Every structure is written in C-alpha cells, then in structure tokens.
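Not every chain is included here, but those present sit where they belong.
Chain lettering (A, B and C) follows the sequence in which the chains are written, and residue indices restart at 1 in each chain.
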Amino acid sequence: MSRTPLDTVEHAAATPDVELPWAELGLKKDEYERVVEILGRRPTGAELAMYSVMWSEHCSYKSSKVHLRQFGEKAPHSDAMLVGIGENAGVVDVGQGYAVTFKVESHNHPSYVEPYQGAATGVGGIVRDIIAMGARPVAVVDPLRFGAADHPDTKRVLPGVVAGIGGYGNCLGLPNIGGEVVFDACYQGNPLVNAGAIGVMRHEDIHLAKASGAGNKVILYGARTGGDGIGGASILASETFDDAKPSKRPAVQVGDPFQEKLLIECTLEAFQEKLVVGIQDLGAAGLSCATSELASNGSGGMRVTLDDVPLRDSTLSPEEILMSESQERMCAVVEPEKVDRFLEICEKWDVIATVIGEVTDGDRLEIFWHGGKIVDVDPRTVAHDGPVYERPYARPDWQDALQADDANKLPRPATAEELREQVLKLVASPNQASKKWITSQYDHFVQGNTVLAQPEDSGMIRVDEETGLGVAIATDGNGRYAKLDPYTGAQLALAEAYRNVATTGAKPLAVSDCLNFGSPEDPAVMWQFAEAVRGLADGCLQLGTPVTGGNVSLYNQTGEAAIHPTPVVAVLGVIDDVARRTPVAFQEEGQLLYLLGDTSEEFGGSAWSQVIHDHLGGLPPKVDLERERLLAEILIAASRDGMIDSAHDLSDGGLIQAVVESALLGEKGARLIVPDGLDAFTFLLSESAGRAVVAVPRSEELRFTDMCGARGLPATRIGVVDGDSVEIQGAFGLSLAELREAHENTIPALLA
Amino acid sequence: MARVVVDVMLKPEILDPQGQAVQRALPRLGFEGISDVRQGKRFELEVEGPVDEAALARIHDLAESFLANTVIEDFVVKVEEVAGAAE
Amino acid sequence: MTARIGVVTFPGSLDDRDTRRAITLAGAEPVALWHKDKDLKQVDAVVLPGGFSYGDYLRAGAISRFSPVMESVIEQAKAGLPVLGICNGFQILTEAHLLPGGMLGNDHLHFICRDQKLRVENAETAWTGDYRQGQEIHIPLKNMDGRYVADEYTLDKLEAEGRVVFRYLDMNPNGSLRDIAGITNEAGNVVGLMPHPEHAVEPLIGTGRTDGLPFFTSILKKLVNA
C-alpha cells in the first residue's frame, strides 16, 4: 500500500497550501479558518479530524449552547447538587452518604437506520456515562417515540428498538424501570430513542473526567478500536491521504453488551481500590473526545502514542483511530505506581487494557503516530472553544392559527352510550393502551432492588438494604402539548415527571432532559427550542429542581417536516424508606377515591382530541407549578404517614385512564360519582394538570382530608374501590374484563 | 424438491462479538491455530418446483430484503441438491 | 451451625449478588466462587446463578461450561454435592450434561420477564424440601433462551422418575416441552430451573412475593441436618 508522507505537524507547517476536505467533514469555511487561526498553520489531517468531530453539532452543542446556559443561570439553589452540568452526568446527594447520578441521552438517528443496534448502543453509551462518574449503574429507562402505530415501518423499527434496548440492558444486568412509548405520525422517519440510566455511589467515590498529575498514565481499556462510525474520517483518509485504500467503513456500530458488563465490573473494582485519578468514557468522537476532554479539564497536557491503541482493523489510519466510535471503551488516568494493579484487574475481567500515553506538565495535547507528531493542540480549543451560534429564531406564522383551532370546541359525545364508546376507544388506543408487550421484554428484577417498575408512575430502586433508602425516576414528554406551546409544553413535561415521582412517595430532587427537535437552521424550530428551554429552566427554578445534565438531539426531520418539539424530562426523587412507596394498583375494596386538584375543560392536545377527532389545536393544559409542588407535598406526606394505599397521577387520557389502570392492575373495580359542577365528559377526559387520584382507607379519611384542607389542596371524593367493573354513576359501566381486553390487546395485535 | 441455502454473515468490517467470544474460548479448550472465527446464520429453504433462474432471483430478493440485514450483513445464495442423505 | 453455599461468578453473571443476598436471608453463609478458580473453598453446596455468562454467545452456558470452576463442580456434583442452576445456571448444567436435554430460544423469539406461576412437582430434591408436593408458587421468570427440549425418551424417563421438579402453570412462557420449568438429576442433588427464586425472597422487592425463599431454606435444613 502506498502512502503519501505522514501528515505531521512539521509537514503541515511546511505545506501550508495543501487543501484539506474540511467541508466533507462537516466544517463550515469560517470554522475551518478558525482552526487555522488557532493553530497558526493549517491543521494536520489528524487535527482536522479532531476539530471536525468535536465541533460538530452533536459534540459542541453549537446551536443550543446559548439557550442551555439558562439551566445554569436560572438554577435553583439546591443542597443536593454535588456535580452539575458539564460532567458526564450530574450527581445528586440523596442522603446517608449516597450520591446518585443520572442522565438521558438520545440515539435517534442510528436507531432508524438499524433499530436493534442503534438502540442497543444507545443504552451502552448512557451506561458508560454513569460508570465514568464512579457509580454502579442500577437501572435504565427508555422514553421512545415512533411513527403511527399502524404504519408498516413502525413494525420494523419498534420491535428492533425494543429488542435492542432489552438485549443490551438485560445482558448488562440493569433493571428497566420506566420509560414511555408514544406513537405519532410526526415521528415516522425520525423515531426518538432516548435512553436514561441511574447510578449509585458513595460521596467519596465521585470521579471526574480530568487528567492531572504529570507522569500519570493514560490507559485505554475495553474493546479494540475498529472502523465504526467514521464515515467522515474515511473521506479524509482515503481521498487525501491514501487513495489506494477502500473506504469501506461501517456506518452502523454493533454493540457488545458482554464486553460492557466486563467494563462495568473492572471499572468498579478499580474505583474501589482507588486506582483512578480521572476517567472518561468513549462515546461520540471516540478518542478525540476522550483525550481532549481529559486533557482540557486537567491541570497539564497530555501525550498519546496512537500506535499503542489496540485495533480490530489494522488498516485504520490515525485519523480514523481518533474518530472511531467503537463501543465499549473507556479511558482512565492512573498514577504510575498503580498502573500494574489496574492492568491486573483488567486482566482478571479479560478486558484488554493498554497504556497509550501520559499526562505532561505542558498544556498541549500531543499525539504521535509512527514516530511523527500528528497532533499538537491546546486541548481546550478542541473540547470547549467550539463555535457558538446565535441561530435566528422566530415564532412560526402558523402558531396563531394552530392555537386558535380550539379543541374545546370539538363535538363531544351526545349520550352516555357515546361517551362509553369513546372511553373504550381511548383506553384501547395505541398511546393509552398497555405497553406490557414491550416492557415484558425488559428485565425488571435483576439486582434484586426493584421496588417499583413499569407500569408504576415512577420506577423505584432500593439503594440501601438496611435503611430502605431509595430513589425514584420518571420520564415524561408530550410533543403534542409542546407543539401547541413549546414553553408550556416543556413545563408540562417537567410537571408530569415531577408529579409521577411524588405520586409514588418520593421527593423530587433534580432533573435531566433530552431535547428532541427538528433542524436548528429553521427559525421556527429554533424558536420551539428556545421556548422549550426557557420553559424548562423557569419551571426548574420554580420547583427547586436543578437540571443536572441532559442531551440535545437536533435535525430530527424529514425534508421540511420536523417532528413535534419533544422535550423529554426525567425527574429523580428520593424516598427515605421504600417500604412507604405508593403503588398505582387499587389495594382494597371499600377504600375511598379522592381526586386531588382542579379540573377544568382542557382538551387542547389531549388524547381525546387525537383519538376521537384526529385533531391537534388550541392550547395545552395550563401549568401551575405552585400547585404541582403542593400536590407533591401532600402525596409524599400521605405516603409517609400511611394515609393512602394507592395513587395514580392524571395525565394523557385524563381521570378515566388513571382509574382504569389502577383497577386493572389491582384487579378491583371502582364506582365513580361525577362531582358537582362538572359534566361527566370533562370529569373523565379533561387533561388538566396538577391532579392525582388516591385511594384512602376509611380509617384515614378524616386525617387525609384535614391535611388537604389545611394546606389548601382541593380534594374531592369521587367514589370507592369496589366490584369488578368501573361504573360511572348515572352514566355507564365497563367490566374489568372488557376494559382489560381493550387495554391489553392493542399493542400485541399491532406488533406481535 | 431442492434445497436452497442462504448464508448470512456480518460484513467483515462489523464487530462480531459472538465469533470473538468463541475464538477467545478456543485456547482454553486446547485448540490452537485458528486465527479468526466469525459466526453467521444459515437458512435452509426447501423449494417446491424447479430452482431455475427466476426462482433464484426471487430468493436473492428475499435474502436481501428479509433474511439478511444488508446494513450490517452480507449473504450468499447457494443451491444444494438434497441427496436424501441425512447430515 | 450453618451451611456454606458457594455462588459462582462467571463473566457476565448478573444475579450472583442477589443469590448471595437470598442465601444470607435464609440464614446460610454465602461464599463467592470465581470461574477461573478450580477451588470450591469446601462449600457445602453450589449455586450457578442467572445472567448472560459470556453474553450467551454461541449458546447460553456453552462457554462457561468449560471454565475451571466447572471442572470441580462437575466432579463434585457427580459425587453428591448439591448444585442449583438458576436460568443461565440451568443452561450451564445442561451444557455440562449434569442435567439432560438442552435449552433453546423462547418459541416467541422475545426476551420475557414475568411473574410466573409454577407447580412444585417434586418436593424431595435437595433444593425443594421446604415446598409441599403440588404446591403452586409464583416466581419471576426472565430469559431469552428458556425453552427446554429433550427427546421423547428422555422426557418420558424424567416424568417416570419424578425428575420434573417444576412445571409452568396457566401459560407456557417459552415453549418448553411438557411445560417443564425445572428438572433434577437421578440423585436429586442437582436441580436446574429457569425462573429466579432469588428474586422472590423479600416482600418489598420485585413482585413482592417470597415464594423463592424455600429454595434456600431447604438446602440449609438439609445440610445442617445432614
């Protein structure tokens, strides 16, 4: 194989006129010129590879950064926050010396191309973020969005995605404890595969991604590096530097969960023996990202010999090695005298580990290949000084018309019989139907600490076996609401996740998010994004739950058509004793059902408007975060003091959906009475926020209503747990058998 | 009746964790001298009627659209006379 | 006096820690065993836990079966050491031919996680003494390759000799022949089953049932009374 001379730093300085394919690598002209300006010369091919991936939208957040700053600027004070935005994942104090780290990420596009592997590697990536903080991963969640349920491509994408998430997460031994499945035609060519993970550690075990201490060794461990995900770098390698080589590089990365499981165990063992100074997972932008971030967050520089990277494919060029996104790799910084022990642990777990470089006292990141220096940069310029765009944004001109198309004016059922039919149709509609066919493909029990898993309002994991300390997590997002009003829509997502956590008895502490939007180059999309971020930041400030980290996924669109703006919000909560958790299922006949909160006519973006009228218009439900906070306090107090035996938050599908779910899960029916001042339709189907239904043992009724009264939370007695049907007094009844069939057969019929 | 076999293998540049795991186990089992193992799928299709060009073309389509995931896999279609012999 | 029960960790084992917790809850002493060690540390019994050892690559249990620890387990099991294989452990036991038959992918081709109803068909093995014959219990099931198969002769023999230890009730979750969920060897010291008793030992956790605890109390009693 013939090769032009190695493009070293010297060579680059001596050949200023060599043209590099910066445009093919996704850089804009002015971005390339910035690189030249920073370096004072043209970049080498390897440097160009690094800058181009690190300055990509995905890695640099160049379109979103200016807005995301609000999460920091408006962050509420929180004693719980131990590590904030900017690290691999945020860390929250949950008491008793424990800290919890959690984060949600997207793997949308890869999952459309290859559903199984795309989704699987999405789980793999988020879990490595958690390990990199020093934590043992304890659970995963998976908020998902697909095209229309009956679209043929959904039958390709959904089963693959679900099998991939399960295949990877199950094999890692991580219980899947929550998520979402939403169908909407707007996600047809752009399914959203978000994956979240939670990890637990002791405070003293928190690790950060930084390389300090000159002389410390940089160890790459895990899978060998192959040609995965380096489409761009192949251009660089084949066209400019080595025409002879076939640029046959896989666009799809294949995950190896077994390798990742070994990576988890050996990393945790190394942490336990305090062998690690700094650590970083290899995700997007692979070694480029890991080395530049480790170096720029530390005190010194770093020198790396790329020849020492173990390869799966010996034909890889140095540029490709730097950009490769091969999965299941980590990079650790280890003091020289601890290197042997570190390598020993890796060997114990059959994990390949190699010293590839060391920390220097300089402030440069230098990378060598075949004896030549091919990278010599200030790592900060790669990792942190990427371009920042103030993209233009503007409220789209169709927004007014959309909001004026009021869903409250849609024709409503005229008779009790018609209302009954609509309820049945709603309960059976793909978005409201049971997701058991999906969630039963996930292990909920592994690790033996699962207190609550789907279909509960939030997943809950026991953290300490002695004290019963636990954490809860819920993820929510409603693209329909956000489309009608992105500011309110983001707050509704936050409110729902917050409420879901509180409904199970846990106190909401912190937030992570995954912001899924269309193209930032469209001012309308950019406005949706800006509004959603502003809404979420304002909401978090008001609720006192800081954003600890998250992820942005842009360009989710096909041609001109963007997905609904879809901010997905994850709320993490803590519960002192998991024995006090509140489940969704009705527990005992005779218990009294109370509706907490206010109900008004709110049908904009509702499930009813979608299922019955295929309509999206008007305004989403109003948000009252003070009310959400009060509701949460009541739910938590009631759980702690044993005043309620079950609870379910109200969200899409309204009250009837919640009652049906509690009834089916508990195998006990309910008799409901329409409260004064409400009609049956609004009572059953409105989607007013800030509400929950609780089941109160008769012995606790007085204590419970007194508490609500004293705190000023409306609590309306709406019925009783009873029988084997759901009866709406004076209107209609539906047997549990009929409801079960409607609720549970839809998804298997579509997908099995 | 004829048997058509479709062999589906991961593309060479795609990671094959299964093959790797098998290969790594070999020395422990006392097997040396095998430098690489790849694991793929084998489909045996029993075809009614003659396996002519048209039939093979259709099976090729089937392999391409359904049996193999051509994003990550290659495939080969072969005719195998069923010689009555058990394997 | 208590019994020491070893729990083997293979690379990719997932339920080893949970199994040790279950053993502790039952009042016995768990002993961690490592796949690369032949040494069984003189334990009184061994559990091969659930998980995806070696990623279930090749076939579930096929690679683990050749580990050093298994050499000792196979040898001592033949000499009467009580051995329980749960899920992946059951798969390893069939691969090692300590139990007859084999495990294949679920007939519906999906991973399945559910609270499974079972009937105890044999309450006389080393691991089932604390159950009643015919008792109906619920134990979580979670696997990809849970379909038990064997030839007719073997199945008939298992039935005739009372070596079917557990049978799936209400629904067959994976296509196992004759609804078999667990079996034992001729001597009754080696038991394998797909469901996970170690995930049904605490009232608050998982499905909230404790129907799996008798596995661990059974063996403890047997060993202590021995």
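The criterion applied here is as follows: a residue touches a chain if its C-beta (ideal position, glycine included) is under 8 Å from a C-beta of that chain, and two chains touch if they have at least 3 such contacts.
Note that the coordinates shown come from a computational prediction; the quantities given were computed from them, not determined experimentally.
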Legend entry - Assembly formula (labels as shown, counts from the whole structure file): A x1, B x2, C x1
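One rule holds in what follows: only the chains that are shown with their structure count from here on.
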Inset, instruction - Find the geometric centre of each of chain A and chain C from their Cα atoms only, then give the gap between the two centres in Å, rounded to an integer. - result: 36
Legend entry - Sequence positions of chain A contacting 2 or more other chains: 256, 258-259, 350
Legend entry - Per-residue overlap in chain C, given as positions that touch at least 2 other chains: 54-55, 57
Legend entry - Residues on chain C engaged by chain A in the complex (per definition of touch): 11-12, 14-15, 17-18, 21-22, 36, 50-52, 54-57, 110-114, 140, 142, 144, 196, 198-199, 201-202, 204-207
Legend entry - Contact footprint of chain C on chain A as seen in their complex: 163, 166-167, 170-173, 256-259, 261-262, 348-350, 439-451, 462, 465, 468, 578-579
Inset, instruction - Sort out for me which residues of chain C touch chain B in the complex. - result: 54-55, 57-58, 63, 66
